[in-house]
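Every protein chain except one is present and positioned as in the full complex.
The chains carry the letters A and B, assigned in the order they are written, with residues numbered from 1 in each.
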Amino acid sequence: MKILGILKDAIMLFVITLVLVTVLAFTKVWTQQAIDRTNLEAQLKAFNEVCPGYYSSEDIVSDVVGASAGYDASLNGDGAVLRCKNESGDIIGYIVQCTSKGYGGPLNLIVGFDKTGKVTGVRYANVPSETPGLGMKTTEQWFLDSWLDHSHDNVSEVDTISGATISSTAFKQAMSLACMFASRAATMDGGK
Amino acid sequence: MGVNSMEKDNEKKLSFLGCIFNGIVTENPILILMIGMCPTLAVTTSVSNAIGMGLSTTAVLVASNALISLVRNIIPDRVRIPIYIVIVASFVTLIEFTIKAYFPALYESLGIYIPLIVVNCIIFGRAEAFAGKNKVIHSIGDGIGMGLGFTLGIILISAIRELIGSGSIYGFTFVPENYRAALFVLPPGAFLVLAFLTAIQNRLNLPSATNKKDGCNNDCLHCTLHKQPVTAEEEK
Partner (left out) sequence: MEYIVIIISAALISNVVLSRFLGICAFVGVSNKVETAKGMGAAVIFVILIATAVTFGINNVFLEKNGVFGLDLTYLQTIAFIMVIACLVQFLEMFLKKFVPALYKALGIYLPLITTNCAVLGVALTVAQDYSNFVRGMVYALGTSLGFCISLILMASIREKIEGNDIPESFKGKPIVLIIACLMAIAFTGFSNLNFG
């Protein structure tokens, strides 16, 4: 009798869980398309803002990140480089997506460069979880614009924001990393 | 015990609108019951975050209250707590998908606090104290009321923090840069604002969990899974 009761409870719990998980699985499939579309749209929009042109997945510069590893170990972070081409397929610049650790979590940047490795635009890949009023100042346009036209040689001269030291230092690290990747990519393509 | 059962009777007699009013004013979860403190403090750095969090929590609360009330007569009493957990966690995941798909900026700024709606005391507290014992329509009313009460409470706190800390409300700037106190948008500011709000309530002798032994008896842990060990004892 007692075992029967426990069995009944267990079956009930199992059935309810199964029903709910099935509902979740269907919703997952249904919203996944919307999530993917939102992400892709946001990414393409950011790409077009920092370096207008044409991009394809074949244009990922695969060996630059590996070649730069150990190049400057003080820059902890990760990144990927994408070639940006014009209509006729000539390289007009590079887009670097890179990550660094901020105060509230990772900072994901999308940085555009011209083919000599100068910054043409900076965007956040997603809204960072920094402190409003302090670290969030790194998302303001004037700060993003202060990096324009800098390259691997003089990126260290850009000022960080006083009071938002952790976030803007993390930002600077990500930018240094991006500039390094871009200059490596430019050197590699130039050498071909 | 007598007081408790009287309160239960009162709750049952409330109409649909009465349930909503009860949640927003009489038993406001933030200002009167003082439960669900983690999101109250964590996401109130800006009004827009607070609105997002408040409405997500309201949606979960209404949906889980409705479903729990609907199945309350067919689920065995001994496994009701795990069933509540599964129901609430499922709705939280649904909300998470929705926010991720249609409000990506909000998803980024709320981060891990979205899945943590699961352990918000308000939701389990209302499931156990109200939805498991009342009709569907009243449970929905209670969910709407408690959810909106929660939303208004955190909007109030976030408005104070955003105004003093970043000089704006909902992104509209009011205070020039030199007159802002950044402390208020940093973690200590959350504690400070809540401390002063409760102190003002005490001063004005308003009903609240701090000066009256009601609601969750000053400790939100006790209005949620507290009953779980009791059911475990009963099994013997």
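Here is the rule we use: a residue touches a chain if its C-beta (ideal position, glycine included) is under 8 Å from a C-beta of that chain, and two chains touch if they have at least 3 such contacts.
These figures come from a predicted structure and were not determined experimentally.
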Which of B:121, B:164 or B:185 touches the chain that is not shown? B:121
Missing-chain contact, candidates B:96, B:142 or B:162, resolves to B:96
Residues of chain A touching the missing chain are 20-21, 24, 28, 103, 165-166
On chain B, what residues meet the omitted chain? 34-35, 37-39, 41-42, 81-82, 85-86, 89-90, 92-93, 96-97, 112, 115-116, 118-121, 124, 183, 186-192, 194-196, 198-200, 202-203, 209-211, 218-221, 224-226, 228-229, 232
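The rule we apply is simple: only the chains that are shown with their structure count from here on.
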Give every residue of chain B touching chain A within the complex, in rising order. 45-46, 71, 74-76, 78-79, 82-83, 86-87, 90, 93-94, 97-98, 100-102, 104-105, 108-109, 111, 162, 165-167, 180, 182, 185-186
Under the definition above, what is the set of chain A residues touching chain B in their complex? 5, 8-10, 12-13, 16-17, 20-21, 23-24, 27-28, 31, 34-35, 38-39, 42, 105, 126-129, 131-134, 163
